[in-house]
Structures are given as C-alpha cells and as structure tokens.
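The complex is shown incomplete by one protein chain, all other protein chains being positioned as in the whole.
As written, the chains take the letters A, B, C, D and E, and residue 1 is the first residue of each chain.
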Amino acid sequence: MTTVNEILNYIETLAPRSMKMDWDNVGLNCGSRTAPVTKILVALDPFEHVCEEAAQWGADLLVTHHPLIFRPIPMVTDDAAITRGLMELIRHNISHICAHTNLDCAPGGVNDALASVLGLENVEALGAYGGMMRCGTIKEQSLETFLDSVKNTLRCDGLRYCNGGKPVHKVAVGGGACSDGLYDAILAGCDTFVTADVKYNQFWDAKDLGMTIIDAGHFHTENPVVKVLADKIAAAFPEIQVVISKTHTDCAKFF
Amino acid sequence: MTTVNEILNYIETLAPRSMKMDWDNVGLNCGSRTAPVTKILVALDPFEHVCEEAAQWGADLLVTHHPLIFRPIPMVTDDAAITRGLMELIRHNISHICAHTNLDCAPGGVNDALASVLGLENVEALGAYGGMMRCGTIKEQSLETFLDSVKNTLRCDGLRYCNGGKPVHKVAVGGGACSDGLYDAILAGCDTFVTADVKYNQFWDAKDLGMTIIDAGHFHTENPVVKVLADKIAAAFPEIQVVISKTHTDCAKFF
Amino acid sequence: MTTVNEILNYIETLAPRSMKMDWDNVGLNCGSRTAPVTKILVALDPFEHVCEEAAQWGADLLVTHHPLIFRPIPMVTDDAAITRGLMELIRHNISHICAHTNLDCAPGGVNDALASVLGLENVEALGAYGGMMRCGTIKEQSLETFLDSVKNTLRCDGLRYCNGGKPVHKVAVGGGACSDGLYDAILAGCDTFVTADVKYNQFWDAKDLGMTIIDAGHFHTENPVVKVLADKIAAAFPEIQVVISKTHTDCAKFF
Amino acid sequence: MTTVNEILNYIETLAPRSMKMDWDNVGLNCGSRTAPVTKILVALDPFEHVCEEAAQWGADLLVTHHPLIFRPIPMVTDDAAITRGLMELIRHNISHICAHTNLDCAPGGVNDALASVLGLENVEALGAYGGMMRCGTIKEQSLETFLDSVKNTLRCDGLRYCNGGKPVHKVAVGGGACSDGLYDAILAGCDTFVTADVKYNQFWDAKDLGMTIIDAGHFHTENPVVKVLADKIAAAFPEIQVVISKTHTDCAKFF
Amino acid sequence: MTTVNEILNYIETLAPRSMKMDWDNVGLNCGSRTAPVTKILVALDPFEHVCEEAAQWGADLLVTHHPLIFRPIPMVTDDAAITRGLMELIRHNISHICAHTNLDCAPGGVNDALASVLGLENVEALGAYGGMMRCGTIKEQSLETFLDSVKNTLRCDGLRYCNGGKPVHKVAVGGGACSDGLYDAILAGCDTFVTADVKYNQFWDAKDLGMTIIDAGHFHTENPVVKVLADKIAAAFPEIQVVISKTHTDCAKFF
Partner (left out) sequence: MTTVNEILNYIETLAPRSMKMDWDNVGLNCGSRTAPVTKILVALDPFEHVCEEAAQWGADLLVTHHPLIFRPIPMVTDDAAITRGLMELIRHNISHICAHTNLDCAPGGVNDALASVLGLENVEALGAYGGMMRCGTIKEQSLETFLDSVKNTLRCDGLRYCNGGKPVHKVAVGGGACSDGLYDAILAGCDTFVTADVKYNQFWDAKDLGMTIIDAGHFHTENPVVKVLADKIAAAFPEIQVVISKTHTDCAKFF
C-alpha cells in the first residue's frame, strides 16, 4: 500500500528540499513515514480548522504549503491553535507534509502557478534564492483593466495598490510576503509587481521607483498552487483520493 | 528670533526623548540648531515631495512624525528619494525635526490622537515600552457600524479586517505597524484592535483568539497626530506660521 | 473533578517556576490544562517505555523530573524516541508535567531527597542558582564504608570515584550532572562530593584539590525524589491514584 | 645534537597539524625549539605529577597526547595544578610537545591504536573531521565475551555499558569523549561502540537506537597510543632515551 | 559635457572598487552622478576647510583619498565638522568622490606613490588584502642618512622612530595607519618599515624583532598620492581644471 514516505518522495521531486531556505521546516512535520495512505487533503495552510476537516473526512495525510511547525515548539498543548491542530492530527493518525519555500522556488510551484493564472507569457525566474519570484509579459493594458483581472482571477475580496504611472506590460509576481523583491523586479525592467503583505514604506519605495505595486493578499497569491499540487499528486497516485480543503479561505475581508 | 533649538526643546517637552525606542533617530535630523524660524511645515512624513513643498513655500523648518534618516546613511546623493529630499532641505536651509516613537508613546501623541478621533472613552495606556498603545471603550455597536465609523473618521480609502465574532465595545488602538501588540490587547480584555500593516498570520492569530482586528492603514492611523502637533506648536509660538502639508496623503489605494 | 491545572499549580508550590534555569522547559509539556485527572504515573524520565506504561495503565497524567521536550522540536514523528513517546501520550489523552531544575533547587526537591537518603545532617543549600546543591555532615567514616553505604542506599549497580585522601565527614551532593559544582563544594569545606556524569578532567581536578568525588550515576542520584514527589501528590489529592513507574530504571550497567 | 624542533617536526609527520580541530592547541606548548634533547618522557597527560617525574628523571622534553595549556592562560602561578606543572617544566628547562586531536585522527594514532589492541580487522575511518573514529569487525561474540576482552585488554578497573541487544561483530571505537559519534557509528552499521565519558542521555540514545555502547574510560581508551608514539620516536631517534611515564594512570576507580 | 559619473568611472579604473576593504565607503559620497564637471579640487582629506576651499574656488567636484562619510551618519547638521563640510558641498552643488583603501592597494596608488618618492627600487606588493603595502630596496645607508632623507622628501615636521639596529637596505612602506603590517614586513626580510600612527607597544614589538620602524605621519606618508591622482585626472580630462588643495596640510606639529 502507498506510504507517507512515497508521497513525500514524490512531492520532493516536484519541490526539491535543496531549494528551501535555511530557516525553513519542510517535509514531514508530523506522523509516520511508514503509515499507509488512502485519502489526502490538500490546503494552503494546516490551520486548526483544516486539521479538523482532515480528521472528519478521515484523511491519512494532510499536504499543505505552509508548515504546521514553523518555529520549533517547546510544548504540545491545547493552549494554542497550532498545537491543537497538531494534536488533532496525531489523535487521528494523520501525517502532515509541507512544501514551503522549496515550492515557492520550484518550477511549476507557487510562483509559476500565480504567473499562469494571471496569464503571463515568456515567464522567467526572478530574484534571490535561485529565482523564487517570476516575471513575464501580458498584452499592454491600463492599470484599471489589470486590477480588475487580478481581482477576478484570484477571487480577491479587494486589492491594495500604488500606481507607478505606467501601463501594465511586464509583470513580476511574488506570492505571499515577497515585497522585498521590489528591487529585483525593477532591475528586470518590470512595470508592475503583484505580491502581498506590503508595508507602508514599501508602497512609497515602489512609487519613488515608478513601479506599480499590487497587494493581492497572501492567501490569494499563493492559493493557485493548491490545485496544481493536488492534481499532480492525484495523477501520480491514481489509487488515492486527493481532495482540496473545502473549509479554508482567507479570513481577512475588505470594507 | 525663535531658533530651531527652541522649537526642538518645545517638541521634546511634548514627546520626551527618553520615551523613544533604542533604535530610533528622533530630534534634529538635518540643519542647524541656531537657525531662525518663521515658517514651519508639519507633515506625517518627510518624503521628497514634502521636502519640495517645504522649499517652495519657503519654510525654515519641517516637522514630521517619521524620521528623514531612519538608518544612518553612507552617502548623500540624488540616487535615492530620501537623500534627494535631504539635499533639497539643505539647499534651502530648511532644518528638519522629527518625533517618532517618543510621540507614539507620549500623552497627547499619536495613539491618544487616534483614540480621540475614534471617540474612545476611559482611555488608558496599553502594551510595551511604558504603554505605546491605548485602549478605551465605545458604546457597544455592531462591527459593521464601527467599520463604517472608522473608515469615515480616518478618511480611509478602504479597510481590511478579520471578524473576531464579538460586538465592538472595548477597543485597542496602535497607530502604524503595531500588530505585535495583539497579545497586549487580548490581555487587557479588548474585543477589537485598530492598527495597520497587518500580516497574513496576524489576521489568523487574531481570529484564533476571538479578537476583531482592523487594518486601517499606516498613514490614516497616524495622521491624526499631525493636526494635534501643528496646533500645539502654533499655540506655543504665535509669531510663527505653522502650516500642515497640502501635498501629502497615502499613496496606497483600494480596488 | 481535579484538573491537570490543579496538579500543575500544586507541583509549582513545591518547585516554584521562578527557581528554574533560563533554558529549562518546565511545567506542562503536553496535553490539556482542563483535562480531568484520576490516575497519575510518576517517574524520573518521560522516556518512550514510560509513556507506554502510562498508556497501558490508563493514566491521565504523567509527572516526571526530566522534560519530555528539552529543546524545542521541529517535528512530531515516529522517527525518534522522544516524539514517539509524545505521540503515545497524545493518542491516549495523557498530559505531561515536569519539574526539572526548579525541583533540583527547591526545598524538599532532588537534592534534599538525595541528602536525606544518604543520611546527611545539618543540611544546607550550596552553589549557584540560589543553591541548587546541598551539603551536610555524616559521622566521620572511611571512604570504603561510605562507598558501601552510597551503593546500597541508592541501589547503584556500581560507583566510580577518585579518592581525595581524607576521611568522609562533610559531604556535598549534586544529583545528576552537577560536577561543575566542585569548586562550590571546595569553598564550603567539604571533603566528599557525590554527583554524576563526571568527566575525566573533573576526576583529576578533584584529585588536585584533595576532594573525594563519587559518580553514583545520574539516575540513582536523582531517583530518590520520585518517591518524595509521588507521596506529596498522593497526600494532597487523596482522590487520585498516584503510582511510581514500574518499568523505569537505569539502562547503564557496570562490568 | 637533536633539537626540540626536530622532534616536533617528526611528530607532526605522524600527526599532521592540519588534522587538528580549530580550537585545539597542539605542538610546542612550552620551552624552546632550539634546545637539545637527550631524554624524552612520554605520557597521556602532562599533569603535575608527570611534570615532576620528568624533572626528577632529568628529561629535556615531555611528549603527551593532551595539551598542557588547553585554554589560553592569564597567569602562571602556583595557585593551580596546570601552572604548577608548567613552572616545574620551565624551571628544569623541559620543553613540552603535544599531539592531541591531530593524533586522534592520524593514521596510526589514538583510534588506530585502540582498534588494534581490541583486535579489530578491516579497520576504516569513521565520523566527522575526516574520520576521527575508526570501525572494524571482530569475530561475532556475545556481549559478555567482548566486555571481558575489553576490560582485560585495556586494563580497566571497570566498564559501564548499555546493552543494545545484538551480538558483537561490527565495532566502532572513539577514544576519549567521543560519544557524540554515536550517530556516525549507527550510519556505518555498527552494533557496538567503545568510547568514554558517556552521559546519561547518551546511554539512553544508544539504547533507543539498538546500539551497545561501552564506556571504557577516557584514560584506558586513549592510553594505547602512548606506547605506539614512544616506540616510533625511539626508532626514529635511536640516540635519544625515550621512556613512558611510570607514575601516570587513571585516578578514577570503580566500586 | 563631462559628468561626475565619467570621472568616477575613470577613478575606479585606477583604483578598482573590488580592491576596497569590506567596511570602506568609497566612490560617490555626496552629490549627483549626472552633474557636469569643469573644475576639480583634489586633496588628501575632505575636511571642512577643504570643502570651503572647494566652494570658494567654484569647484563642481572634490576628489579625496579619505571618505567624507566614514561611518554612516544619522544626521546632517552643523553640530559636527564632518556634516558642516557636507552641507557646504551640497549647498554649492559640489559632488564628492573618494578612493580610499582601493587606492591604498591599487598599482600606482598610495603605497606606490610613497615607495616612489622615497626612491625604492625593485618594488613589490606586500601584506594582506592582496598586498596593500609595498617593499623595495635602496642603496644601503645608515639610519641617520635615511631618516634625513625621509624627513626632507616627505616634508615632515618631525619623525618618530625606533632603531632596530641594522643598516637601511630593504624597506617596507605602509602609508597611514599600517603598523599592523609589521609582521608582513618581517616575513619579507625587510630591515626598515615606514608607516604612521604607531602605538607604544608597536615600537617595542619592532624593537624585539630587530626591525627599524619609522612613524613619518599619516598625512605625510599618504599625501604623495594626491599629486599622482591629480596629474592622472588632468591628463585623462584635458578640458577640466584640476587643482590640488592649497589650504590642506598636517595639523600636528613637533616640538
């Protein structure tokens, strides 16, 4: 029967461990390499409600982008949401695998998925860590047209942006908190940068540099990879049920 | 004639230097303590366009909340917006004073100004550094009513929020990037927290703790102090023209 | 019904949290503060076989001297003995509490228990951290008589020692790896020091200083506190079954 | 006449300086490179009584495995045994050379000497630092038979061990405090590990991993190299008297 | 018209940026890369009186060896001489370029200029950082003859020296504070070392090693490069007026 270890090895062919940041904690976060797998839940995050969904559905394995254990933990108690989720998994014999910064960088990973749903062409790797971000071109269009397209495609509740004053044609994307990549996007000749978790001074830095920056949300810029990942696992392991979380979405709303 | 030093001393009675964070660079960032002052421009930030506004209006002194020189600088060239602004001030003999984290903490400062415009009562200091944030009460209301009030009062283009599930009654405020203050707000028994630059995981942390968190923007949560500061300086130095920047507002928009 | 939290609070009256070393991880290492408790297993260590014993006996709570999680952990898998034990506890809803360096220091704790079983009188606190070790006197005797007594009383399989050349009368004790306390023992005028995990150069340091040092084993010098702790908990919570581990003993033998 | 420097150069052909750990202090610890040498005392350690023996015998040079000055010293007084020994050497114009971690690693050094006296065959380098430890095979035998052989061969007063549950066949050796090498020994497929200064948790780690670990004492696991070293020096410099210390042995005893 | 950037690029062909120390701040310290240049003042240091001289003469560019901004600065005010000079330059639209440790190391730079005026032959690079210092030979002469020659050639007000006891023949030079290069000079077989800012213990170190060390002053050992640099710039840009500072000399005198 297929084991957790076989799934882990397959995921690490998609997102090699060698591509992760030094500080990251990818791979098996919880469970047993030798456990058999028949049902996999896939989600962006292993938050408590996702762990509960996995338990209720009877999953043997939860696969996510973000780690369950980001910083090493000194206790496993029900005092905190992270460890409540962890205990839920352990009690139901559910293992957990994540592919985080390795999946950001990997071909076909987080940033390729984002570039793809945004319709970028001539996509290239961009930025630090061997090219975590991507850039590509799109038919030249007004900022308003592009904003409308981003919002619809990523199903965002809203967007925040600063207009750099140029039409949209060469676009950099960095899913999640990638706003430090602004300078790489400038050097690559981009006019527009789609990322998330943008801070006040970073909106101003972009403006000073004449770059349009769009904060489309951490969840919405990374979530496209979830379907990509689920489809690949399902294709590789046709005997396993692979399902995307139905309960997980962004908790932040716009007003 | 009134000198830069006299204005500096007055500002440091409002926002004592001893209240600043260790890493902060408050007080005179540029110019001359002995220069005479007849015209003061006040703004939240000393960005390049604000320096140009000061030069065009003929100011002798620019007073802001954020520092012009945040990290010590190795060169003063026109390669970067910060140092272009700095050179503009120097060429026009304009001094620059800022009151940053000391003004965040000070009675009557950034956070008291924010609490006041939001209509909080029974306001108390809250959190680290001798109480940088504030909390207070408001007549119990639905979240929607409060969101509407925050957006109108602070003149925000939009808000981001996560609903913690409780009506709004006890509210913590931390102008600017204060989302680390979430735990202090919880400990103080608040149901709602107004701050800015909130990151993905912080929205989720708030949700897990049952706290409504509202990101009302770095500019909009800190800007109320500008009028307070300008009014105080004008009252203390009636012979001096004190004007609030007409060119400065948030560069980030919502879509 | 009695909760884990009530037991935790009681244990921390015996071994106050404020007495722990900075790096230590005492208190609740796993489980739930609100869980009901009817059966407590007490042991020196929360090793895997002890966790299994707790599960087989149907314990709700495991109380030990050493922490289950000594360094924060980045994953909870069956790859390692520590986390196998942790998963066993979680699957059986068993909480885990430890009192480690706080119990070393506390009156009536590890070192008082050791001093007591060795028959020391006029016992006083000794050494760093507010007196983690103890010293006391015993009727003057030959080293051979004392070694025999230590070996029998602590039920050691063997002892290692270096003869400092004096009869035994004033004895320092430091259960576990306390051999750095040698200099404190010298300063207190002791002739003999009972501790564990003594390294080569420390035997020689003792010899140079004319101090007899006896390595009676980490397990055997700390284990006397287990009965003391179990008896106190049983007396404070008469409605709860408190049992000492039957499976745990030292794994190191002498030849 | 043969000089200290010639002996030093010869020893560093046996144990090249490039093999030492970064923190180690090997080579000439005391004396003069140009001094003539006719009598060399060789010992495992340059402890005070060994320095006295060298002085009484009229040695010009003391060669040991452990350094005389392990951490740089701020004073040379008779307050401490180390510096009393150092002053004794200086007053008698005795130079001191040591080969420490370089001799641990070197072919024919500490660990090869240990492997050899234990009768290992097919000996290979093992572990960190280019292979400080060694592993090899022995005719499969019961643990009791092997313990008896180790104790007799190394002339130990006693042994401490933890039974990993397998017969003895593939054995790793790490003279002195090498118990961190446990994982390297596991990876090399060993069933048994002979080392020294083993701590409580390391006995348990070995047990969890199914490895038999034997603590045969720091002195006894390293001392075999002394004869090897003395013989090589004597052969290389036949005009010099080379003698092994008669006063030095382990100060720790078993009971 | 020639721009600041063209001069900068030319200077960095003479003293490549890659030759600078990690901590150094070379290149454009102040001004604008695109500003036109018709008048260049060259000096060893950009001290306040030199900046004033540049302003009075109507320079567009000041080129010096030492940086204007050595450590990044947190404020630009008239409280300190450095920032008074900086403000003077900015107010007069004068850019500033320096070539510091890159010019120390570069062929034809500080140390080659010093070796040349002292009449050394067979000059070679010496010491750390790819050879910051130089050494060469001179016709063998008495120390008194050489001291007289150094003092006259470098126009020193006085010299400090320690006689190493050998005639002068092979000479190391390290302009400015290079006395740490003493050991490199020894290893190269020099008998004499000309440098500056020599401290008490360094005179004694030289004496112990039998090396004559001469402190000819920081200014006087580095100033020869100023003419070299001015001549090269003038030759490369014949349309530009290049002048050496008339106001700058050493402020330290001998008595």
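Quick note on the criterion: contacts are C-beta pairs under 8 Å (C-beta built on N, C-alpha and C of every residue); 3 or more make two chains touch, one makes a residue touch a chain.
Since this is a predicted model, take the numbers as computed values, not measurements.
Chemist: Wait, the hidden chain, what does it touch out of the ones we have here?
Modeler: D, E
Chemist: At which residues does chain D meet the chain that is not included here?
Modeler: Against the missing chain, chain D presents residues 25, 27-34, 69, 71-79, 86-87, 90-91, 93, 95.
Chemist: Spell out the interface residues on chain E facing the chain that's missing from view.
Modeler: For chain E, the residues touching the absent chain are 45, 47-48, 80-81, 147-148, 151, 158-163, 176-177, 196-200, 203-204, 207-208, 215, 217-219, 251-255.
The rule we apply is simple: only the chains that are shown with their structure count from here on.
Chemist: Quick check on the contact graph: shortest path length from chain A to chain E, in steps?
Modeler: Minimal hop count between chain A and chain E: 2.
Chemist: With chain A set aside and the rest fixed in place, how do the remaining chains group by touching?
Modeler: No chain A: B, E | C, D.
Chemist: Chains shared as neighbours by chain B and chain C?
Modeler: Expected: A.
Chemist: At the chain A/chain C interface, shared numbers over all numbers used: above half (same) or below half (different)?
Modeler: Copies use mostly the same positions to touch.
Chemist: Scan A-B, B-E or A-C for the interface that duplicates C-D, counting it as a duplicate when over half of the contact pairs agree by residue number.
Modeler: Comparing each option in A-B, B-E or A-C with C-D, the repeat is A-B.
Chemist: Angle of the rotation mapping chain A onto its copy chain D, from a C-alpha fit, rounded to a multiple of 5 degrees, please.
Modeler: It works out to 120 degrees.
Chemist: I'd like the Å distance between the centres of chain D and chain E, where a centre is the mean of that chain's Cα atoms.
Modeler: From the centre of chain D to the centre of chain E is 54 Å.
Chemist: Where the CA atoms of chain B average out and where those of chain D average out, how many Å apart are those spots?
Modeler: Chain centres of chain B and chain D, defined by C-alpha means, are spaced 66 Å apart.
Chemist: Hey, what residues on chain A touch two or more of the other chains?
Modeler: Residues of chain A never touch two or more of the other chains.
Chemist: I'd like to see which chains touch which, written out pair by pair.
Modeler: A-B, A-C, B-E, C-D
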